[in-house]
Structures are given as C-alpha cells and as structure tokens.
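Dropping the structure in here first, questions after.
One protein chain is absent from this view; the other protein chains keep their places.
Right after this comes chain A.
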Amino acid sequence: MSTRSLSKGCFVFKPSPKRRKVSRTTADYFREGNSDLEDSELRFATCQSLQKQVKSETEQIEEELNEQLFDNLVSFLRRSHSAFQEKTTEWTWRTKSREIPTAALVLGVNVTDHDFTFRSLSEVLQNNVTPYIALLEAKDCPGIKNLMQKLLGQLMNCCIDVGSSEEEDYEQVSHTRVRCSMTSLINWYESATKRTDSETPGKKRTSSRHWQSPPVVVIFKDMESFTTKVLQDFVVISSQHIGEFPLVLIFGIATSPMIIHSLLPHSVSSLLCIELFQSLSCKDHLSTIIDKVLLTTQFPLKLSEKVLQVLINIFLYHDFSVQNFIKGFQLCIVEHFHSNPLSILCCQLEEAKRRVNSLSHNQCENVRRLPSFRRYVESQVSEKQIALLTADSSLKEAVRKLLEDLNVYHENYFPILRCLHVFTSSLPKYPLGKQIRELHCACLENRVWETEEYESSLQLARMLNKSDLVTMLQKCVEILVSSPGREFDEIVERLKEFLTQFQKLEETYQERDESVSPQKELQKKTNLYNLQKTLLELKESRRSKKLTKFEMLRFEVVDYIDSLVRRYLVPADHKTLHEIVYFNTASVLREHLNAAPRIALHTALNNPYSYLKSEALKSDGGSISNKAPDICIAYKLHLECGRLINLVDWLEAFSTVVTAAEGPTADVASSDQVDDVIHARFIRAVSELELLGFIKPSKQKTDHVARLTWGGC
C-alpha cells in the first residue's frame, strides 16, 4: 500500500495477525545495532538494571526533597480544616466563612518538573488526607463551565476509587448529564460524605486514612496560564458556598507570589486566605541529584567532564528542568552501553571481576586497543608488555587489577573532592566555583593543581582565620570518617592532630595576650615623630619577623590539603581503563538533546561540501559555485536580495549561474529565453525554499516574493 494519495493524509497499516506475534523486543534492537554480537544481551541487561537503579534512586531523592513541603501542606490543610469542623464558635466562623483557605505553592520556573511534584502531592493527599482531589490545568479550562465540568468529573471519578463496587451504578451517572453547578457539587459532597460516614463501621480502612468530612482540594497546576475571568468567577462563586463544604485551593505558581494579586483584583483576592509555600529551588534540587547520583561510587557509570558540562549547560541555559537532566543521564547510559563493547565491565567491582574471566578473545583485543591501556602497556617492562599483548590470561589478570585500582581511585576521589570543596566554597570570590559540580568538572578536566584558579584559592586559603579553618577541618574529618575509603584512617588521624594543635595554640595565645597590651599602651602617648619611627620599626620587624605559630600551622594544613589533592584528585582520563566506566562522547549528547536545526540547514545550503563529499563542490571561489545543488544556488542568490525579490531577476541570475556550469556550449541566441529544464529546476528550488520558510509569496508587487529571514540563520 502506498502512502501517496490525493484524498488522504493518514494511513494505518496493520500486519496480519500471524505476523504480529513475531514482534521483536527492545533487546533485539539493541543487539542489531551492534557490530559485535557477543555479550550484547548481557550488556543490555546491565544497562537496563542500571537505568532502573538510577530511576528509582532519583525518584527517591525527589520524594525526600518534597517531603518537607508536603508535610507543611498537610498541616496547613489540617489547620484550615479544623475551622470547618469546629463549628461551635458559630459567630467567628460566619465572619470568616467567606475566605477560602488557599495554599500558594511557588514551584519555580521549571514548569516541566511540576507535573511530577503535583502527581506525588496528590498521591500524598490521597493517602493521608482526602479522596477528593481535583487537578486542573489551564488548557482544559478556557471557561468557567469547562472548569466546573472538569472539576466535577474528577471529583466524582475519584469517589469511585473509595466507594465500594455496589454503589457504582450511582456513580456511573455521567457527570456530563449532571448540571455542573456549585449546588450539584455540594449535593454530591453531602451524599458522598454521608455514605462514607455510614460505611465507616464496616470499612475501617477509609476512615483511618482520611479525616472526617474530608476537604475538597482543588489544585490549579499552572495558575499563571488561567484566564483571569475564570479564576475570578470560580473564586467568587465558591466563596459563596464555602460554609457548606470545606474547599481548599492550591495554586501552583511558577513565577512569584505577586502574580496572584496581579491576576486577581483586590475584591477577589480578599476572599482568599493565602498561605505561601516554597518548594526547593531547582538549582538545589540539581545539586542534590548530582551529589547523590554522580558523585558516588554507587553507580558504576561515570560522566566525563565534557558530558557533564553539556548536561549542566542545558539545565542552566535552556530549561532548568531536573527531569531533563535525568533524562540526559539516562541517554548517556544507553549510549554508553550501546556504543562501547567493553561497557560489559561497567558494573559493580565483584561482578566485573567475574566478567573479566569470561571475556572472549575479541573483547581482549578491544581492551588492547584502548588508548589508556596502551599507555599502561608502554610503561611496563618489555617481558610484561609481550605478555599483556599476546596472552589473554595475563591481560585478564592485569585488567582485574586495574579495575580494582580504578575502583579504589573512585572511592578516594569523591571524599577528597568533598573535602576540597569545603575549603574552596568558603573562599571569597570562589575561584574554583561555588558548587561542587564546578569543582568536579575542574578536577576531571585536567590536573587541577596546575590551574591558576587552584593557585589563587590556595593563596586565599593561607589567609583563612582560625575559627574557619577549624570548622573546615572538622567538616573534613566528618566527611572522611563517613566515607568507605580504606586509606582514610591515616588522613583522619593527621587532621585530628591539626585540630589538637589549634586547640593548643588557643591556650598559648591567651597567655600571650597580656604581654602585647602594654606595648599598645605605649604607642598611644608618643608624638608624631616617635610614632613614625616606631611604625617603621614595626614594619621592619614584621618583615623580618618569623611567622607566628598559627601561621606556621596554617601553612602546614594548606600544604597537607594540597598534597591530598595531588595524590587523589588525578583526572580520570589519566587512569588506565577509564574508557570502560566513563561516558565521554559529549558531541552525541549535544546533537541529540540540544540540536541546532537552523545551523544544520544553513550549513547544508551554504556549504554543501560538508555533507556531499564531492570534489566538484570543494573548490570554493569568490563567486557562487555553479556546481552546487540547485537549491544552494537559489539560496545564495536570495541572500543578496533585500526584503522583496523579483522572481524574473532571480530566475535570470539562476539560469546564468547554472548555464555557466554547463559550459559555453549553451547557445547565446536563447539567452533571453531560459531553457525549460532550467526553468523547471528553478521552480523546484524556489518552492523548496518556500517550504523551508525562507521566502513567501508577496502581493506587494507582481511576481515578487518576500524574504523571511534577516540576519542569516
């Protein structure tokens, strides 16, 4: 069946039922794309399990991060709800009753992440507070009528979840047939609560989970996108009925809480009793994710500096979306396992060691081909070299050892990185970056101790005051004690020693204090000449003076930290076999996640040689290359024009260029009569340019087209 038709634009193809059964699985596609078939199944399994791990880990992190916010929200609901339940103080209730309790939830600009937050929020509320939750989105509610419809529909559906199956026939009444008004909502609420109340003796589950007469929670996911009128109407109408059923609103806000007041006039916003809730900013969120996912030894796959930089740039300059960051990371996992045959060893150390044993000869060759492994071989003695390059068994032995080394390296790397971060993050102007991710990138990029920034941060660290230094050292000790690294006992010991030395210094200082003060006394009573003299003397003495004990100690501490950095923060690509666990093709990632279609189009039109590797296109003279594809010629000619382009002139220019290509054989006689074929080619080029959006027909002048691009593309 063809997909070309004059009367249809959609074509459905269904395979015959027999053939449908032999559909292929994801693993098959994984295998198919690979040149070497062996191990691909195992690789795919490893990839999948790693993906799953990352997914569950990130979800858990997010849940933890949101926990605080949700707790606050639930307690807010409880507070606002208690007012409804205690109707005893009748009078105060009446006066207050016009106000709808409202939670303004400031979530930040990363709108795409909100979905997840709202989903877990409604889950939490459903589990702990109330079954009656409605999630409204602006695109579903162009008018108050649609809003009410949506609201009732969602509320009545969620009631089914709670209600027993016997009552379903009642619930089956389609909400579309019910008149969607506040009264019907109230009636529904009353009947629903009555029913659950009567049920409670039989069904303890519901009563224990939810509160008595649970509140109706209406969540506006994207408050800013709602039309003002709809919001106003809804607030005004529901405030009329707030006495009759407990309504609570939650506004999801992406910008700032001020938006409520600019969207709603005072008369309306005064009907709301707004409390503000702030979610964790997406930046902190990202830091946590990076901290818990990337800067641990938990996941075998690591990202190289460039890849991480691409992901962070997408986050910072494009969307602020943590979800997208995670998606990017997931893509890295797939790409790594898909493209690298040795990624089979990218798993936990014990497993990897086991897998090394069963490596095939081909895979061993792959290992030998790794640049880092070659460097390693070259550094060995010649007999060892021969053994490594010829005997698989000795290679496997070496790989096992190297993998272990790599693992140890990572175990040491991260805690030391954190220690260094403790120091650098408190320096003025943050020469090595404020965030640990910046420091991490700097360390991965090249030897960090050779950089200027590191030098200046050491300088600054040598000027830290004592209390700061002590707290930092204490923090470092904490980090190192809690980390699993094996070599840290010694370091911790040393740091603790420093701490006690500082302690001792303090005691000696107190003694010395008294001796200093009389000297100062003396200075106060001198005349100008004497003062100058003493000052000069002081200056002299300071220059020649030996460093104080504290300064000595400080130098020692900084030097020690420096030595730790030099020892443990070696960039990963200096490590042998780093290719196995580091994903470093940043270009792939950028291409697929952050593509630049306009640049691609422009390059193709402007310099077809970059795609079509033909020698004819290579010669780029000063004029328009007449051998280029038609569309390129037409494009370049159109670049020379202003806002409007005369088609006739364009055609003439085009045919001039094209006939020049065909040589002088073209007869001069028909110069004003353009060849039919060239005319046709020109028409095609122009209509293609129109499809691409460079020109459009214009009515300003006959046979003219308007140029749509300005400033190139």
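One rule holds in what follows: contacts are C-beta pairs under 8 Å (C-beta built on N, C-alpha and C of every residue); 3 or more make two chains touch, one makes a residue touch a chain; residues count from 1.
We take it that contacts and distances are computed from a predicted model.
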- Omitted chain per UniProt, picking from "Ribitol-5-phosphate transferase", "Origin recognition complex subunit 2", "Exosome component 5" or "ER membrane protein complex subunit 1", is "Origin recognition complex subunit 2"
- Of the residues listed, A:I144, A:M182, A:V570 or A:L639, which one is in contact with the missing chain? A:L639
- Note on the structure: Note that chain A touches the absent chain at residues 3-5, 8-15, 19-20, 22-24, 26, 29-30, 32-33, 111-112, 139-140, 319, 321, 323-324, 327, 330-331, 334, 338, 591-595, 597-608, 610-614, 617, 620-624, 627, 629-631, 636, 639-649, 651, 672-674, 676-677, 679-684, 686-688, 690-694, 697, 700-705, 709-713
